[in-house]
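Only one protein chain is missing; all other protein chains are in place.
Read from first to last, the chains carry the letters A, B and C; within each, the first residue is number 1.
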Amino acid sequence: MSFLKPKTHIEQGDIVILYLSVNSMHAIEAVPTIVNKKGETIQHVFQTNYGSLKVESIIGVEYGSRVELSKGWANVLQPTPELWTQTLPHRTQIIYTPDISMILHQLEVRPGAVVIESGTGSGSLSHYILRALKPTGHLHTFDFHEARADQARDEFKRHGFATYVSVYHRDVCNLGFSTELDGAADAVFLDLPAPDLAVPHAFKALKLSGGRFCSFSPCIEQSQRCIQELTKLGFNEICSMEVLQQESVIKTRSLPVIDLEFLKLPKTNESSTPNAEETKTPKELKKYLTSSNPQTLPGHTGFLTFATLPPNIPKA
Amino acid sequence: MSFLKPKTHIEQGDIVILYLSVNSMHAIEAVPTIVNKKGETIQHVFQTNYGSLKVESIIGVEYGSRVELSKGWANVLQPTPELWTQTLPHRTQIIYTPDISMILHQLEVRPGAVVIESGTGSGSLSHYILRALKPTGHLHTFDFHEARADQARDEFKRHGFATYVSVYHRDVCNLGFSTELDGAADAVFLDLPAPDLAVPHAFKALKLSGGRFCSFSPCIEQSQRCIQELTKLGFNEICSMEVLQQESVIKTRSLPVIDLEFLKLPKTNESSTPNAEETKTPKELKKYLTSSNPQTLPGHTGFLTFATLPPNIPKA
Amino acid sequence: MSTDVTTPNIQLGDYIVIQRQKYTKLQKFGSLDATSTLGKETLELKSLLDQPYGSTFKMCVKETKSGKRGAQRHHTLELCSDTELRSTREVLGISSSGADNRDICDNGEAQALKSSDIEQLREACNESSKIIEKLVENSKTFHTRTEYSQEKYLLKKEKKYFEFVQIRQPTIRLMVDIFYRQDAEKIMGIRVDTLSQIISYSGVCGFGNYLLYESGTNGLLPAAMMNSIGADTEGTLVHMHPGNVPQKQALLALKLPLEQQQRCVSVNLYSVLREFYQGETTSVSPAEPSAVEAEETLPETPTEEQPEAVEPSTKKPKLDEAPPRGNNKGPLRWQLENKRATTLMHEKFDSLVVAAKEHPSSILQALLPLVRPSRPIVVFSTCKELLQETFMELKTSGKVTALHLTSNWLRTYQILPNRTHPEVNMSGNSGYLLTGFTLK
Partner (left out) sequence: MSTDVTTPNIQLGDYIVIQRQKYTKLQKFGSLDATSTLGKETLELKSLLDQPYGSTFKMCVKETKSGKRGAQRHHTLELCSDTELRSTREVLGISSSGADNRDICDNGEAQALKSSDIEQLREACNESSKIIEKLVENSKTFHTRTEYSQEKYLLKKEKKYFEFVQIRQPTIRLMVDIFYRQDAEKIMGIRVDTLSQIISYSGVCGFGNYLLYESGTNGLLPAAMMNSIGADTEGTLVHMHPGNVPQKQALLALKLPLEQQQRCVSVNLYSVLREFYQGETTSVSPAEPSAVEAEETLPETPTEEQPEAVEPSTKKPKLDEAPPRGNNKGPLRWQLENKRATTLMHEKFDSLVVAAKEHPSSILQALLPLVRPSRPIVVFSTCKELLQETFMELKTSGKVTALHLTSNWLRTYQILPNRTHPEVNMSGNSGYLLTGFTLK
């Protein structure tokens, strides 16, 4: 239940982020025992690169504390959608914070919003949408893969979101979002291989007072077909973009500075001049606080296509 | 003739770059007189934002010198393809140094190379190709617009390139590069609205020992069709890319640093403490050498598609 | 077609977004006499009253004055039906286009109409489609241009002569676009992608108490955070600023319900920190920091906040109505706000956002102790060098973990059949974000 609102101490059943380093963190469930493969109930011990953690020991601890591991230490953090996205079990390719932030902004998701999402996938985006629309809005999320829909439903419940979300197993391209949702949504988000097939359903599901639409596609052809369909149905403000986040690597570098002036002095003078010491070490190191890009950057995540359904477009 | 090789002094007839500032430079012809619209021969006076220049006065001056204008001064530089690209009369959209550099690199243009280019356009790329292949190679450049081809031919001649270039007025998509050039080229460059139509002609024109191909297209669909055609004809190492150069704006900025510690001291103490002076000016300026992006960056120039024609592909 | 009941109507006192094609503008509809200027066109806003948001109005020329840079036109607005809105291209029904532009010579004589003819035409027929039709008829080269080139020409002309405006309700999304386009400096260069990430990384939502310091974004940052906190929720924002008066334009434009407005506590940074460290200081006026901070223009009576002073004709409910007693009697508004803020400061916050023109380092030193452990912090600056220093300081202090310094690369695309490519220009500066989580 540690996703619903800010809290100070770890309670039993919380998802907790065990933070070891920028590149190493884990989402663990704060329960004292687990059931192993043989069906036996055993003590919950979590293994990390810095040794093991008896999970029972962190229950009751204040979030943000340092906890000891058998060969080091870690910090326990309350999960946020950002941390969850970096630690969640991948059931599909997921969308990350920079794209998600733009999606929420463009879809104008805020408390009270009714949002439709398809597909649910690993629930990375769903967690952000739920944070943004709770406690007065509702998320309707669809996946065509039954196991994934079930897993997501279970996860949302354990994370404290049960009342704010409905999870559907449904092929929305062929079947739409169900007639109950006609004219119900403020925003529709699609992450589908053929988004154009679901655009007419999105059109139906949006409120008569209008709403916002987004499709996320890895390939440009998907965006092209999606936009054709959007245009046909009277959507406007159609806009496609890419967002790429660049991380800066900050470090203090010692860089060599060489002296070449001494070469202008005749060599024979070298040992007799007062500068002799200096001429023997013409290379010194100077410290710089530097910023650089990592060797590899994300070059592409997907194309985001946004559109507005204007108010009072007849849907018959 | 100032493009052929490095030279030290301005001679009559040279193209000279009059450099006023990063955003202001002009290519002028070092001739003492010009013919005006009425057909009269008059003194050649060039007007700039910093006043006028009697062009006769720069003949014989060393390149890199400062020359006086009536309301300021400028530097005279020997033209390079880079400077020319920034000052040339635009007859079409042109390609700039970052893309051109990649094109020359990928086409492996070096002295002795035989290169085919279509279209000639404003000759921006042509000047780079000519610098790279002279004095032992040859450029065959084609444009479907007769006036442009004539202008380019005249320009190349005046710039000293006459022996290294052949300019053709020809619709290469329909007519090809002429049979004389069959199997003659080391590299073919296309900047055409429908590059796919010219790919079979490029195939014919490349040497039997193989060669390199490049197409520059603003739109992705052009690249898609071009690649389909290249694949069909047996080209390999097909690779598409975008190159975007980012300029850094370097400046020393004075940035405010505020002191909030003084607020922890009781206010009544203020005038009696030795720190009184400091607490009255809790905001000081600190100097930083900073680098930032310009407000607007080039977001797109074109897609570059490269390919290799392997050796010994039968052309019949 | 019936108007949807949930669409609100345009009221006096509202901020409205006026849209003419892709151009958008934030405008206060302060009185029935209010006008708005779009380039050379002046619009009388009177007829907007009580019409639903989202409506489109036709600009009808009422008067033409010749100004220094061409004719200045005065328009009334007439509500129009959707069927009046057809694309100019459809109207003109252009079909025949040349295959390429090889035969076009640009000698400046392609248009047979003189500019005086066009000006006359414009007064005679108000419809852009008719004007453009005439221009096309009199163009010698239009029909030999490529389709692409024709489209470009039409778009250019349509932009110039387009006679419809749409009135929309301000949202964060619309406002950040307007502000960034008009003058990015006024919102400290916070680009849309960066704003969206400030909201994500700060975790601001319907639950929790949030702390923001910003040195001037026309109210955009507090508005965006209040928007995410939402109506009828438990969330609260303490909004610290360096001036005498908080910049609130974007916040006012959102027209939030009163209960939500009241959960945004705007206080002067210096004043509230002094009160926090030294207890109640009712005798100290907030004029003190004004000696320090010269960026805000000082109102005539510096002892009282006057957020509406800039546009005194507003009729919306005054925020000042909350204090129980009248002016200059009981505690002043800023004193009450300081008190509310210091109470929240003692309880500590669930997140900290700093968007400073100043070096963020000393601000973080002062505000970090007010944040609970395991809470996100987000620091924005246009100057990477400052964040690099701050990054190193925080890293060394051990008080914040999971530190990241990021910026963004945002590129929009033109997606049209056979003409798909990234837009030729892109914005170069997203600004920089430093993010992390506090530790115990």
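Just so it is clear, a residue touches a chain if its C-beta (ideal position, glycine included) is under 8 Å from a C-beta of that chain, and two chains touch if they have at least 3 such contacts.
Since the model is a prediction, treat every value here as computed from it, not as a measurement.
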Check: Among the chains included here, which ones are touched by the excluded chain in the whole complex?
Finding: A, B
Notebook entry, point to check: Taking the entire complex into account, which one of B:M1, B:A27, B:A194 or B:L244 touches the absent chain?
Noted result: B:L244
Item checked: Residue touching the undisplayed chain, where the options are B:A132, B:A149, B:C173 or B:V199 -> B:A132
Item checked: Positions on chain A contacted by the hidden chain, ascending -> 144-145, 147, 193, 218-221, 242, 246, 253, 255-261, 263-264, 266-267, 280-283, 286, 288-303
Item checked: Those residues of chain B which, in the complete complex, touch the missing chain -> 4-6, 8, 19, 22, 25, 62-66, 75-78, 80-83, 97-98, 100-102, 104-106, 108, 110-112, 128, 131-132, 134-136, 207-210, 220, 223-224, 227-228, 239-248, 250, 252, 289, 291, 303, 305, 310-312, 314
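Methods note: only the chains that are shown with their structure count from here on.
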Next item on the list: Counting only chain pairs that touch, give me the topology of the graph as line, ring, star, complete or other.
Entry: line
Notebook entry, point to check: Where's the contact count highest, between which chains?
Noted result: A-C
Next item on the list: Tell me, please, which chain's centre (mean of its C-alpha atoms) is farthest from the centre of chain C?
Entry: B
Check: If you average the CA atoms of chain A and of chain C, how far apart do the two points sit, in angstrom?
Finding: 26
Item checked: Whole-Å gap between the CA centroids of chain B and chain C -> 38
Note to self: Centroid of chain A to centroid of chain B, CA atoms only: how many Å?
What the structure shows: 40
Check: What residues in chain C touch two or more of the other chains?
Finding: 384, 411-412, 420, 422
Next item on the list: Could you list the positions in chain B whose residues touch two or more of the other chains?
Entry: 220
